[in-house]
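For reference, the structure is listed below as structure tokens.
With one protein chain held back, the other chains of the complex are shown just where they sit.
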Amino acid sequence: MNNLIVLPILIPLLTGAILIFFSKRVMAQRWIATLSSIATIIVSFLIVQKVRSEGIQSLNISSWDAPFGITLVSDMFSSLLVLTTSIIGFVILIYSFKSIGEEREKFYYYAVFNFLLVGVNGAFTTGDIFNLFVFFEVMLMSSYVLLVLGGTKIQLRESIKYLLVNVISSALFVIAVAYLYSVVGTLNMAHVSLRIAEVGQPVIITVIAVLFLVVYGLKGAIFPLYFWMPGSYYAPPIPVLALFGALLTKVGVYSITRTYTLFFYHDAGFTHQLLGILAILSIIVGVIGAIAYWDIKNIVIYNIIVAVGVILYGISVMTPDSLAGSVYYLLHDMIIKAALFLLVGIVIAVTGTSNLKKISGLIKHYPGLAWTFFIAAMALAGIPPLSGFIGKVLIVKGGFEGESYVGAAIVLMSSLLVLFSIMKIFINGFWGEDRSYDVKEKAPVKWLLISPVILVILSALYGLGSEAILPYIYQAAETLSDPSIYIQAVLKE
Amino acid sequence: MEILMAFVVGILFMTATYLMLSKSLLRIIVGTGILSHGAHLLLLTMGGLKRGAAPLLGENAEAYTDPLPQALILTAIVISFGVTAFFLVLAYRAYQELGTDNLEKMRGTEGNE
Partner (left out) sequence: MRTTNNVILQTSIKILLFFIVLYSVYIFTAGHYYPGGGFIGGLMTAGAIVLLLIAYDIKTVAKILPVNYRILTAVGLIFAIGTSAGALLFNVPFLTHAFGHVVIPVLGDISLHTATLFDLGVYFVVVGVTMTIIQTIGEDE
């Protein structure tokens, strides 16, 4: 029993409820949100340290013993994700102060923001498959509100599509849980894993595995289920877009990772190969999209799909190295995607357009912005010693060990093309002739730049300090490759 | 009983799919409502349909019902209630703002720069 692990869920929840009272007082909202977000970072850091020193932490909510009640479980993988989420939440919060606009702030922006973090942290922490569904819904409800907040035409139009896709995927989630429950008769993840291991993996379980892949794939935007993403993510304002791009798809990726390493690892020849093929197709489609578009938002959005593909490819190979690589790359990608979206946001704020053909010569007036963007782009593509490099090396190494040469080669190739797609922004947007833009008010570039700079520094430290961080990553990967550790920690047999 | 339920669920899903493929926003919302009804019924059926006493220690009954599927669908119903309500408000607002409830007219990327 350890009540510490419920705090990253509880603090944002309480904050969100309190913030509703202060809806008209913007400054008070900002202060409360900032303080609570700092508290969440501290708590999640403590959890990581605790998991490091004492192993997996679990909490049987309401004193019902596992597997009968709902259990919260923090292993290294989930606690690292919670820590990263908290940091990103804090950084985007600061960015929002000067970019989201007072109207949205007065309309419960910060409250909903906190509820979204509740959903994300909850989904990472829970050890119960139905509870995962509930936290998904908490997260989705908040994301609907954030997406539509402000109520411009494009937002309303895209929200409807986004909502429809997610309602259907939620129904599929309920159906998948129903099938799983009818076969194994339990919902506790550790217990489900145990029961599936007892019966081997009959065909029906494989069917359920694919159904779960569809559900989480819709959230995580893998091929061919990514179709809703470019449109929907285009609509909201930048801080919300950064939040979605950095966190929401990663929750889908986390859920695939969790279920495919904990439940459905017996018939890897079919399920994991399917996952691997879809991952590689996602990489290819994402790269094509990223190169083809001349809109800076779209370029970064398609890069999400590439990253999801790379991470899931590592999961599908299932060697210790590739799993460690995936964990490492997942954390890296959350940080760097948030940074890139925020930087793109500054470019749009400065120029008033997201069309790359109408932007050039920004480096003369905004050298700080340009070089931050450059480093972020390098990190995204995986240039050593920045953080993208180590993750990709581990994934590719794992791929060769697992004798999946084609996939590993495509992952390597994709780095090059990702670099091209992002350098396209740098070369066309920052170099070239200086031109004037038709912008109504001057953007507070200095303030806005704080957040991406923090993230880029973090990413650099994450890469340079990998010697110190890798033990944590390997601890996370160890739990993923050996489910018995997780099961033992939860059921304590 | 389970067979009958399977057919009912199938019919619900069929209706939902048909409604969701139409162009009118209101029909789509009704469709999503029916879809979640189908999913909830499936969840209840999958938990096993048996009659019996409430699963309490003092009851001393021959058969007990499984309370878990009931708890699950209660949760799922509350969630789908919330989502449907939100969807209705959103559809209404979109209708006011965009002047149409026809999804065909909401296609495309105009408005994106």
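In this document, chain identifiers A and B correspond to the written order of the chains, with residue numbering beginning at 1 in each.
One rule holds for everything that comes next: a residue touches a chain if its C-beta (ideal position, glycine included) is under 8 Å from a C-beta of that chain, and two chains touch if they have at least 3 such contacts.
Remember, predicted model here, so these are calculated numbers, not experimental data.
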Which is it among A:V6, A:I56, A:M189 or A:A339 that touches the chain not included here? A:V6
Return the single residue from A:F21, A:F68, A:Y405 or A:Y437 that touches the missing chain. A:F21
Using the touch rule from the top, list residues of chain A that touch the missing partner. 1, 3, 6, 10, 13-14, 16-18, 20-21, 23, 59-63, 72, 108
Where the missing chain touches chain B, by residue: 78, 82, 85-86, 88-89, 92, 96
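FYI, only the chains that are shown with their structure count from here on.
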Parts of chain A lying in touch with chain B, wherever the complex brings them together: 130, 133-134, 137, 140-141, 144-145, 148, 151-154, 156-157, 159-161, 163-164, 167-168, 170-172, 174-175, 177-179, 181-182, 187, 231, 234, 295, 353-355
Which of the residues in chain B end up touching chain A in this complex? 20, 25, 28, 32, 35-36, 38-40, 42-43, 45-48, 68-69, 72, 75-76, 79-80, 82-83, 86-87, 90-91, 93-94, 97-98, 103, 106, 109, 111-113
